[in-house]
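Note that one protein chain of the assembly has been removed; the remaining protein chains are unaltered in position.
We just call them A and B in the order they show up, numbering each chain from 1.
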Amino acid sequence: MNPLLISLLIIVALSVFGRTMFGKIQLLKALEPADRVNHLKERLMNMVILAIGQKRLVGRAKERSSGIMHAFIFWGFCILLIRSLTLYGEGFQQGYHLPFLGGDYLLGYLYVALKDIIEAIVLLMIIFAFFRRAVLKPKRMHNTFEAYLVLGLIGILMASDLLYDGARYNLIQLYNNPGSIHYFNNPQYGSEFLWTPISVAAASLISGLGVDANTAFLTIMFWLHICTQLVFLNLLPLGKHFHVITALPNVFLKSLGYPHEKPKLLDLEDEAAWEDESLGINHIHQLNWKQGLDLYTCTECGRCKEVCPTYTTDKPLNLHEFNDKLKQELLENADNIIKKAKLSSTIEQIEDSAQIEKLKEEINALNSKKQLIGEVIAEDTLWACTTCRACEEVCPVAIEHVPRITAMRQGQFLMAEAYPKELNPALKGLERNGNPWGIGYDKRADWAEGLDIKTMADDQNVDYLLWVGCAGSFDDRSKKVTTSLVRILQKAGISFAILGIEEKCTGDYARRVGNEMLFQMMAQENIETLNNYNVKKIITACPHCLNTLKHEYPPMGGDYDVIHHAEFIDQLVQKGKIQLKQSLAGALTYHDPCYLGRYNNIFDQPRSILRSVSKGVLKELERHGRESFCCGAGGGRMWMDETIGKRINLERSEEIVRRQVSNVAVGCPFCMTMIEDGMKELGREEEIKTMDIAELVEKDMA
Amino acid sequence: MAKVLVIAEIKQGVIKSSTTELLSKAKAIGAETAVVAIGSNIESLIPGLVSAGSDTQYVADDPGLELFSAGPYASCVVDAAKQFGANLIWFGFSESGKAVAPRVAAQLDAACATEITDVTLHGDQIEVTRPAITNKVMQRVKVNIEELVAVVRAGAFEATEGITGTENVIKLSPPAPDLKAVIKELVSDASGDIDLADADIVISVGRGAKDQAGIDLVKELANDLKAGFGSSRAMVDGGFMPHGKQVGQTGKIVAPNLYMAFGISGAIQHLAGMNGSKVILAVNKDPEAPIFNVADYGIVGDLFEVVPILREEIKKIRT
Partner (left out) sequence: MKILTTVKKVVDVELTIHVKDGAIVEDGLQYVINAWDENAVETAVQLKENSGAETTLVSIGGGDNTDMIRRCYAMGIENGIHIEDPTLGAADSFVYAKVLQKVYEKGDYDLVITGKQAQDTDNGQTGIILAEYLGLPCVSNVIAIEVLDDQHIKVSRSGDAGTEIVELELPAVVTVDVSINEPRLPAMRGIMMAKKKKIDVMDLAALGTSPDEVGCATPKSEIAEFLKSDTRQGGQKFEGNAAEITAQVVDLLANEAKVF
């Protein structure tokens, strides 16, 4: 078309874009390090399935229609990239085509056909998108100018290309191609336009306007398309559509979860860290680059809010707003952070200690003094989280919300010394007597009286250690579960022992609320005890204990094979070591505990067991499996009062009541407490029995 | 012969039963008895002091003694003790008693024992029994000198039926006021809500009370007894009771003489808040409720039925 003009446009657009991107990347590089470039094959798989495959959009039953809508827009985008390249080429040379995609190849024809359909589909999807936003107005979305603008721009891109090709068709077929426009016309495959019915249809819209009008359309649509695209490109990094560029890398670099990634073990002995307040996250410059990338990538879709147990019960934890506020703060401090990184890198080369000191001072001055909690994010927001990870489960771009919240809690606890003081009794109890109620440690094994159970001190040559946990040892309701489990193990002839009074709380909730010091103390003590007895395999009835022992103790020197009682009982049933009579009557449902399901991928074994004990039907709750709804006790919330909004356990209990069952099975002492309490409050505790899997199995054992 | 000086416990113009109980015990161990009464306008109480079992009455009656102040009260007791030649000086279990006893002991260079449950004399050797380690064990204590000041546990001694005394009133000169510890104000308990932490009797409601009607029902009983009114977490969570009333691990820790739990199951968190109570009464429909594992007296029943009966019975007892 016009090589000079197109060169100019490309150069200007790409320079601006390049500059913006450079700044964005520089900012990320200047943030704290994160170890994510590893396990490349697995990461590639994630990217293919989640990002390219759009699994969390298309693969999710809820809102599948909007998922498909977006998937087509995205796939369309990818496919049309090739088209775009051709168009740019056309700017330089008439009839430009990419290798193997020209008129001599079937591939070329196939591509133009594909392009044709895709553009139509994308246009339809865009119209659907507009309709959803403006008319259907789903609650999770919030409408901004940017949202509509982008939809508009994409619409323009599709329409302009179709009309461009439409004009081409008209000029070639109707007006005898006065400008000698190039088109595919291979005798084997026919005219290009036989393969592009949509463009032909678009052509018919303007065919009656005459040759001059069509020539004008040709030129205008061409440049409109190019310019729109180049403007769009430059708009991307400025808002939520940055995800167009960053989503694939973000998914590629996402956390691989356990066992590949463990929570960062803070070195509390590091005095320098105490000095510059770098334990946990208190200030924006303490984010690592992956967290920065997360902030760039948030699409503000709001799916996280929809599944968040706190948000849906009116607490002030609005995750996408959380992301947005942090992003704004990050961008505001971008210059300082980048400067700081530059200065820090020069320190290595300097020998003179006085100069180093001066540099350190300068660096310190560049650090953001703003407290994230309090000045950017409200306290209630931070502490409302139950760490259930439902948000991470549904986020289409794999943002890691929960580790960031935990790190900010660490910052609050360790550095700012600001945390909900109502946690004090639970923390003091933990410190002193190894359990959140502060009950004398000497009573931890009282539940075992009369049950004929060995302790490790009596005989450490057993196959399994039964890790009872604090609730299982002290809470009256949970003690019944422990007893049931013991009876099952004894019936199956399993060789096991308990630690008895040597067992201490794993420290799970201490870590979740940010008290890393207490957590490490509990861990060290437990690991010493466990290693002393040469423990290899552990069975536990509590998913929080499971999670901590299995994934958080290894970095501290404790490596054990930890198995949840649901897994273990399932194995026993499969191997025939216990027989079940399937005698439980009435409809039954199962509440997936967050730390068993989402955290540790155990969904099937409990269900398999329940089907074996129940002669009634096993119904699923609306929010089940990977999208199970939290009971509200995680993240240390068990030890705090819920004063804002509706209580989470009530919300879940109501859901269970709606399911019309006689029994609800759980696999976690926290869930047990919360759901049973919920049932009592709704006055349904007689009709709907809350039972642990172990209790149901014990009752049903032959 | 032992000489016991009992400090009369006077509250709102009434001589409390501890006075008679302590004097009864004194007579039971064969001691000479005297009582010291401190306050303002207490002349009219003298007959009561006599019939409580005292053979001498030391009276410190002065407007400056209307409000309790440890210093001047201690001076009166020391004065009486010296005049009487007492070797045993006993206080009833009250905040005043606990505040004054050590002062008296220090001034008289006597031994001091808090919350004794028994006292025996082997010749001149005084022996007392008292609790220790937050009431988890008892100790038998031998006093190595001749004088002992003691605060006696509530209800430890029994009042003798038909005990009598002799009128022998000795007026004590008013003590100097404590100029360095000036009592400015007394914020009385009588009006408003009774503080859970200080109340003698605390009554709490749990989920068994169901709703406001149930709470109001139990509150009547609390009013009857002028008891502190508390709640388990369930009722606070349910919005029926304010958080300040929550007895439990994340609420208030109380250790009253009598704790009554209505419709409370007895979860660990709640027990942590009231386990130190002297006496626990629990009323619950569920015979398996854990609260019965710590309650001294348990009534398995519906609180809606039991509470009115309780009120009746208690009214009968107190008249």
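Keep in mind that, in the parts below, a residue touches a chain if its C-beta (ideal position, glycine included) is under 8 Å from a C-beta of that chain, and two chains touch if they have at least 3 such contacts.
The structure displayed is predicted, hence computed values, not measured ones.
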Just list which of the chains on display the missing one touches.
-> A, B
Option from B:Val141, B:Leu172, B:Ile203 or B:Val218 whose C-beta touches the chain left out | B:Val141
Check each of B:Val14, B:Ala106 or B:Val169 against the chain that is not shown and name the one that touches it.
-> B:Ala106
Listed in rising order, the chain A residues that touch the chain left out are 268, 271, 274, 413-415, 417, 421, 424, 427-428, 432-433, 438-443, 515, 517
Positions on chain B contacted by the hidden chain, ascending = 11-12, 67-71, 94-96, 98-99, 101-103, 105-107, 110-115, 127, 129-145, 148, 154-155, 178-190, 195, 197-198, 201, 253, 257-258, 275, 278-279, 281, 287, 292-302, 305-306, 309-310, 313-314, 317-318
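Quick note on the criterion: only the chains that are shown with their structure count from here on.
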List of chain A residues in touch with chain B within their complex = 422, 425-426, 437-439, 474-476, 639-642, 647, 677, 680-681
State the interface residues of chain B toward chain A in the complex, per the touch definition above.
-> 207, 234, 237-238, 243, 249-250, 266-269, 272, 290
